[in-house]
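Excluded from the complex is one protein chain; the other protein chains are retained at their positions.
Letters A, B, C, D and E mark the chains as written, and numbering starts fresh at 1 in each.
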Amino acid sequence: MATVSLLSDEAAGPEARAVFDEIRAARQTDYVNNFWRALAHDPALLRATWDRLKGVMAPGALDPLVKEMLYVAVSTANGCEYCVHSHTAAARAKGMSDEMYGELLAVIGMAMQTNGIVTGLQVPVDEVFQA
Amino acid sequence: MATVSLLSDEAAGPEARAVFDEIRAARQTDYVNNFWRALAHDPALLRATWDRLKGVMAPGALDPLVKEMLYVAVSTANGCEYCVHSHTAAARAKGMSDEMYGELLAVIGMAMQTNGIVTGLQVPVDEVFQA
Amino acid sequence: MATVSLLSDEAAGPEARAVFDEIRAARQTDYVNNFWRALAHDPALLRATWDRLKGVMAPGALDPLVKEMLYVAVSTANGCEYCVHSHTAAARAKGMSDEMYGELLAVIGMAMQTNGIVTGLQVPVDEVFQA
Amino acid sequence: MATVSLLSDEAAGPEARAVFDEIRAARQTDYVNNFWRALAHDPALLRATWDRLKGVMAPGALDPLVKEMLYVAVSTANGCEYCVHSHTAAARAKGMSDEMYGELLAVIGMAMQTNGIVTGLQVPVDEVFQA
Amino acid sequence: MATVSLLSDEAAGPEARAVFDEIRAARQTDYVNNFWRALAHDPALLRATWDRLKGVMAPGALDPLVKEMLYVAVSTANGCEYCVHSHTAAARAKGMSDEMYGELLAVIGMAMQTNGIVTGLQVPVDEVFQA
Partner (left out) sequence: MATVSLLSDEAAGPEARAVFDEIRAARQTDYVNNFWRALAHDPALLRATWDRLKGVMAPGALDPLVKEMLYVAVSTANGCEYCVHSHTAAARAKGMSDEMYGELLAVIGMAMQTNGIVTGLQVPVDEVFQA
């Protein structure tokens, strides 16, 4: 259960509904996921979050699938269950194969492992790595 | 300062030196960075870590640059200073442009932000996201 | 499910029951929440935790509502589901309005975002910020 | 050292300099701190971050000092050294007394402690805490 | 729900089944827990993880029960629910008494608390602690 109710289209105010409609149009699906329905209690936060997300995740120097996998990596390191589920589903929808997913998990695991060992050893940064 | 000394080639034992040589050959540089010199106090851990890292980061379904950026993402979420520096340098060596780096940072920041809001709201996972 | 059973008043020993009674008196409710019932397996840990919590959360230079919101912020960054739920409920009971809650979430999200970008960039601390 | 150079006013492009000027005006000081100088390599990210930060941290239902202390709390839980320093300095500039700071640290420590114990025990959320 | 299905013995391929059989033999139980059944989608990752885990958790300079408690401590700090449950169960199976468990939780809580206060204060490392 969320700390707030998940607002249906009817329960959401007009500003929130307008964002719901943009999400539907952008994703070409009628389904609006729970994150946005929970955020709809604060239409300004909903609007700011959607506008920013849309811009950041758009195609650019990195392709959208790479961006989704980066999102999964951060969400996993942060232990955010919802975020792992929603962005893994999004990565699959954008073309992540089983093999790519296996390698994503292997890199996350490897990074977590060396993060732990490096932090335990408190390894000082090599001068050659600094800008 | 590390919690252990950083072993020079001379101070490292023969098993550790053998790993140093493999690192030099694989990366085509004489430079062996501090992480491996700190790990050299435990040759078995050094060997296991290098062997696994080499396999995980090799080209596969994901290209090596994407893997380095995923490594940076995880290391950033975990707050591992050394790991951020060393893998950002590695990503640049593998071709990460300024524009790609800017987008990487933007995705990390966006993921951190929504991770925080989702966790604060305790949004339940949508059924459609589940396998 | 917890890793231990949640002890009812009957199952708890006399030292644990004494803490339960103090919790009831302090909060003016008969309800003792699951955290304390799980901790009751170790009466000394239960006692030490309750005594310290009571002191730390008491009115002081910061008012109790601000303290609860700080607790929510830390618990969210740590991804502790139970803690987010219990302290969000406590903050509401102490007067957190919907508008305050929206701003709390926005600050948490903003802090998470810049934490990520700062860590990715490894920004050195400005001299003017140091004591 | 950062992963990028810290751009002086001269080295920054016109869009970044415009943000620097807004920061100076908003804070009534000529000093622009390192975070913004590192971000200036990506003027779009700099602009988006400053615009959002300005809005989120403005007076609202929560006063700016409370918001700064919430920022310190999140940054501490995330272990972001730069963020802890810069927002502790900001909180002091907005009126945080020594006594308030001591209580802030005590609440952070208490929250971290019970986060750990709750997570270790995997305490299930009480029904009464759910929305 | 996992992001992938949990593979039964029948659904798993021969390489995955071979690992399942090694797990059964090593633990002297027919039960193969969900982690391995989820990993079975990627037999190479399953094999590498099991081989490494077996080696790391074997008796050595530290006894297996101490290793399991260290695993619980790391998993708790990372907020990994599954890991906390599985390694707490494993620690109990290896002889962790209620009293030991209470002390484990108390140390975890204490460490979390001082981690938070130290990070909030940004205490510099004493020279005497450096290698």
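To be clear about the criterion, a residue touches a chain if its C-beta (ideal position, glycine included) is under 8 Å from a C-beta of that chain, and two chains touch if they have at least 3 such contacts.
Computed from a predicted model, the values in this text were never measured in an experiment.
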Study note, to complete from the structure: Where D:Val19, D:Leu46, D:Val84 or D:Val118 are the choices, the one touching the absent chain is D:Val84
Review point. Which listed residue (A:Ile23, A:Leu39, A:Leu70 or A:Ala111) would be found touching the missing chain in the intact complex?
Key: A:Ala111
Exercise for review: May I ask you to list the residues on chain B that touch the chain which is not drawn?
Suggested key: 3, 41-42, 44-45, 48-49, 74, 78-80
Study note, to complete from the structure: Contacts from chain D to the absent chain lie at residues 79, 84-85, 88-89, 98, 101-102, 105-106, 109, 116
Exercise for review: Go through chain E and note every residue touching the omitted chain.
Suggested key: 1-4, 6, 31, 33-35, 38-39, 45, 49, 52-53, 56-57, 60-62, 66-67, 69-71, 73-78, 80-83, 85-89, 97, 99-100, 102-104, 106-115, 117-126, 128-130
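To be clear about the criterion, only the chains that are shown with their structure count from here on.
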Review point. Which chains contact both chain B and chain D?
Key: A, C, E
Practice item. Quick one: report the Å distance separating chain A from chain D, using the average Cα coordinate of each chain. Key: 21
**Study point:** Where chain A and chain C are represented by their mean Cα positions, the distance between them in whole Å
**Key:** 26
Exercise for review: Please compute the C-alpha centroid of chain B, do the same for chain C, then give the distance between them in whole Å.
Suggested key: 34
Review point. Multi-chain contacts in chain C: which residues touch at least two other chains?
Key: 3, 45, 49, 74, 76-81, 84-85, 88-89, 102, 104-106, 108-117, 119-122
